[in-house]
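A protein chain is absent from this complex, but the other protein chains hold their places.
Let's turn to chain A:
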Amino acid sequence: MTAAVFFGCAFIAFGPAFSLFIFTIARDPLRVIILIAGAFFWLLSLLLSSLVWFIAMKASNAEDTKVQTGLLIFGVFFSVLLQEVFRFAYYRLLRKANEGLAAISDEETSPISVQQMAYVAGLGFGIISGAFSMINILSDTLGPGTVGIFGDSQYYFITSALMTLAITLLQIFWGVVFFDGCEKSRWWVIAVVVCLHLLVSGLSLLNPLYEGSLPPVYAITVLMAVWAFFASGGSLHNLSLLFTRKILFVLQLICFVKM
């Protein structure tokens, strides 16, 4: 395909995650480690779920496409459940590590808060899940070919990129909300996160009926963004402060320049 497709899809899928990484994670080695460890936990969950799927696939009839598709769908849901289990496991690990960090640091508190760890862990999950979904497709865009020549949809690449972006953002928000729910022992929050993850994966099963999958997923993303914002301590007051401060700052700049 063309370089435009490659760069376009790459930036759509990875742009926000990459810029989040550069601006918030890259400078702090502790956050980098938490990010990579989050990616590792996601990889572990993927490994286990694909092991289960592989065994099931080998044990069943390889010719029967219906059974295979059914097994694949089962694999998808099992993988989602396992991801959430590993997210919880990672939460427990980070809590323990937090206590250790607080013990060895000079001040009495840990250098990183649970909300920050939740964000970084979510970003780790998001980046690695996006990478695994998208990178092979991206490398195919650099090669020759015609999209949808056998009758499939022509919008394969762009919808993949959009879906990957949605999943990445969703993983971040789910991370924040999940950890917050665990901290405050609100188990219904965790149940809702798991259900939403299952719902999003279920919606992706509607592909290639993209009208059925992409808009609902993005609606869920926006809702999760709002929820995560409020769960991490944001409020409408903070938002208004942000805007007035920005306006004040801009006004100051203008005055300064004029003088």
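Basically, a contact is a pair of C-beta atoms (placed from the backbone, for glycine too) under 8 Å apart; a residue touches a chain by one contact, two chains touch by 3 or more; residues count from 1.
Going forward, contacts and distances are computed from a predicted model.
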Item checked: Undisplayed chain, where the name is taken from the UniProt record, one of "Ribosome production factor 1", "Presenilin", "pyruvate dehydrogenase (acetyl-transferring)" or "Kynurenine--oxoglutarate transaminase 1 isoform X1" -> "Presenilin"
Next item on the list: Specify the residue from the set A:C9, A:L94, A:M163 or A:I190 that touches the hidden chain.
Entry: A:M163
Item checked: Which residue of A:L93, A:A131 or A:V147 touches the chain not shown here -> A:A131
Notebook entry, point to check: Out of A:F6, A:F40 or A:F88, which touches the unshown chain?
Noted result: A:F40
Check: So which of A:V76, A:V114, A:V147 or A:V192 would be touching the chain we can't see?
Finding: A:V76
Next item on the list: For chain A, enumerate the residues touching the unshown chain of the complex.
Entry: 29-30, 32-33, 36-37, 39-40, 43, 46-47, 49-51, 53-54, 57, 69, 72-73, 75-76, 79-80, 83, 101, 104-106, 111, 128-129, 131-133, 135-137, 139, 156, 159-160, 163-164, 167, 200-201, 204-205, 207-208
